[in-house]
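Shown here: the complex without one of its protein chains, the others still in place.
Per-chain numbering from 1; labels A, B and C assigned in written order.
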Amino acid sequence: MSAWPAWTVVIPLVGAFASWLVGRKSAFVAIASALATVGVTVVLALEVHARGTVLHRVGGWGAPLGIELRVDGPAALLLVVLGIVTALTSASAVAHFPMGRRRSTFITLWLIAWAGLNALLVSADLFNLYVALELITLTSVGLISLGPSRESIRAALQYLLVAILGSLGYLLGVALVYGECATLDVALAGERLARGTVSSAAFALVAAGLSLKSGLFPLHAWLPSAYANAPSPAAALLSGVLGKAAFVVLYRITGETFPLVLDAAPAQIVGVQAGAAIVWCSLLALRQRRLKMLIAYSSLAQIGYMFLAIPIGTPLARAGALYIAISHAAASAAIFTATGALERASGNDSIDALPGVAQRNPLTFFSLAIGGVNLMGLPPTGGFIAKWLLVRAALESGQWWWAVVVLVGGLIAAAYVFRVLREAFVPAVPLPATADAPQLAEVVSLLLAAVSLLLGVSPSWPLSLAMQSLGEGP
Amino acid sequence: MTVSGVFSAGFLLAGAFFFLAGTVGILRFPDIFTRLHAVTKADNLGLGLVTVSLMLEAPSYAAALDLAIVWLLVLLWSSVAAQLVARDALDRGEVPWRGA
Amino acid sequence: MSQWILYAASAAATVAIAGVGAFVAVEPVRRLLSINIAYSGVFMAFVALARRTTSGEADPVPHALVLTGIVVSVSSTALALSLTRRLVRATERSGRDSSSSPDEREA
Partner (left out) sequence: MTFDWLLDATVAAALPLVAWTVARSVALSRAIVLFIAFGLLSALAWTRLGAIDVALVEASVGAGLSGALVMSALSWANLDEATVARRSVIARAFVAAAIALCLGAVLLGVPDPSEGLLGDVSANLGDAGVHQPITAVLMSYRGYDTLFELVVLISAALTIGAAKSARLEARPGSDLLRALADALLPLCIVLSAYFLWRGSNAPGGAFQGGAVLAGGVLVSTLAERLRRPRLTVWWIRAALVLGPASFLLVGMPRFVEGAPFLEYGPQSASRAIFAIELGSLVTIALVLASFFPGVGPLETAPDASSERTRGHR
């Protein structure tokens, strides 16, 4: 038993309370707790890499009575990469919000959200996952509502109402699982759950609730406005990190609780939704006039790629989905941060206002470009590795049509990415008079882009964690 | 059936009657002030009778005392609430019903 | 018919009715009412399932889960209401004097 899983939750939580008590000068607390949290996740990942799944019994009770924290390879990988992205993104918040109440509220909510995310990643208990999901939902709503306009509040409200409806489905599914096998532990429930009506219905409810929360096609229309109207650092955090929470839960419980129902009808329905999300949301992204809306729709398409792991269902497909999750986390956070910097400079995020960016803000342009290449899935980014894994998994399992969907999605992504990059590359004569983009945000977006590049250049360590299957540990 | 059981049943039925009367009052009375009468007077009397009936059946004196305290609290609260609602209604310009 | 079956059936009906109501509702407060009732239905399912014991003493774990669930759902209800109110206020304000900027910074 290792104490590290609990520390990943305790540290950001303590940081959140400390920043809340300190108030105005909370930036120092934020930096300290961010460094400590990332440090702990790295140590935990090294331990998992060396010794396999790490277990912590909260309160010493153990399943089924108590709650267990179990960190396997995929969870450790997510902890590290999402942690680094979260930490970097928050640095751009310091540039975005002037010192004052909004900044300190942002910092407190951000640290609470991080604690919730880590709790979600390490938890092996179905109801604890629900509480962590709700924590992430409420903090996300708080972050969106910090936006400048009435539209931010409308978006936050809509996000909240849809998200709690999604949790309702999940919770009903949990009730069924508990009723059937008298445990809330994900793995123990998987052992006790026989193939049958109850388990299929439970999976259908859980999958429906979680895909609604992730914004999977066709119930996705509420999500883009949340991303587009949130403050840029919050948008980066939401689309990069927090928006993946519901998927991560589904990923975990399809592997451990519902491995038996994966070839059943609900999984195939999820597959159709995922395929439709990839194609349709990419096409919608092509039609947007605002950069933030474009990225929001492209994020929805990327959610679709992740959900492809459920119908394909092989370990390779699961590793691919995981790799999409981490590389997209870094890439979309980079793009949103870069967009935030440009928005600061030119006053809006319209694609028509892009000409001249490559001259004026070469750093920002560079991170936009790397992020875009990642969305297309071309080397040398992490997006390439991820899509390559997915295509191979689809072909190996004989479901070649998913490979076609992945490739078509990549082509459409290339179209909208090149549209943005071409506009940004057009020299503007004369150069429009604009304010300076905040340097901190530019550097942060470059670092985030570098993370997504790194995932493509040296994939061996992350891949070995992603492929580490459960149960190898002591 | 014991004597106290008979009394208890009688009080219960009487209480139920007043609750019914109060409910009819809410539904049938013409304005907010008269409806307040129905809610606060008839229902509180009904609740009192039910409380007495339950006190007769209570397993201990302490439990009977608990029930009595509950009734007193409801009385206190509903009298204040009735006043507040009525004053607010007057303040908003509701005119009490003067008979048809 | 045993007691828990009655209430489990009631829970199923409540969730279905309120769930449909939540999907159809247009106005946020109404949607919120339906969502809350649907949650009560789910909690009812938990509590009814806890009643299947042979001894007559109920399983306390679902009860504790429901307590947690109630508190979580009150938090989201309060948050949703406060956001709705801010929205209504922002709309009214921009309706009253359309000359002022819609940008409403609440520092």
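Convention: contacts are C-beta pairs under 8 Å (C-beta built on N, C-alpha and C of every residue); 3 or more make two chains touch, one makes a residue touch a chain.
The structure presented is a predicted model; accordingly, all values stated were derived computationally and were not measured.
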Relative to the complete complex, which of the depicted chains are touched by the chain excluded from display? A, B, C
Residue of A:83, A:116 or A:240 touching the missing chain in the full complex: A:116
Residues belonging to subunit A that touch the chain removed from view: 1, 3, 6, 10, 13-14, 17, 20-21, 23, 56-61, 64-67, 101-102, 105, 108-109, 112, 115-116, 119, 127-128, 131-132, 134-135, 138-139, 141-142, 145-146, 172, 176, 178-180, 182-183, 196-198, 201
Could you please point out the subunit B residues that touch the chain left off the display? 76-77, 80, 83-84, 87-88, 90-94
Counting contacts across the full complex, list the positions on subunit C that touch the omitted chain. 1-21, 24-27, 29-30, 32-34, 36-37, 40-41, 43-45, 47-68, 70-79, 81-82, 84-86, 88-89, 92, 106
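Everything that follows uses one rule, which is that only the chains that are shown with their structure count from here on.
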What pair of chains has the most C-beta pairs in contact? A-C
Using mean CA coordinates as chain centres, what's the gap between subunit B and subunit C in Å? 31
Taking each chain's centre as the mean of its CA atoms, how far is subunit A from subunit B in angstrom? 56
Within their complex, state which residues of subunit C touch subunit A. 15, 19, 22-23, 28, 31-32, 35, 38-39, 42, 45-46, 49, 61-62, 65, 68-69, 72-73, 75-76, 79-80, 83-84, 86-87, 90-91, 94, 102-105, 107
Touch list for subunit A against partner subunit C, complex: 100-102, 127, 131, 134, 137-138, 141-142, 145, 148-150, 153-154, 156-157, 160-161, 164-165, 168, 171-172, 175, 178-179, 184
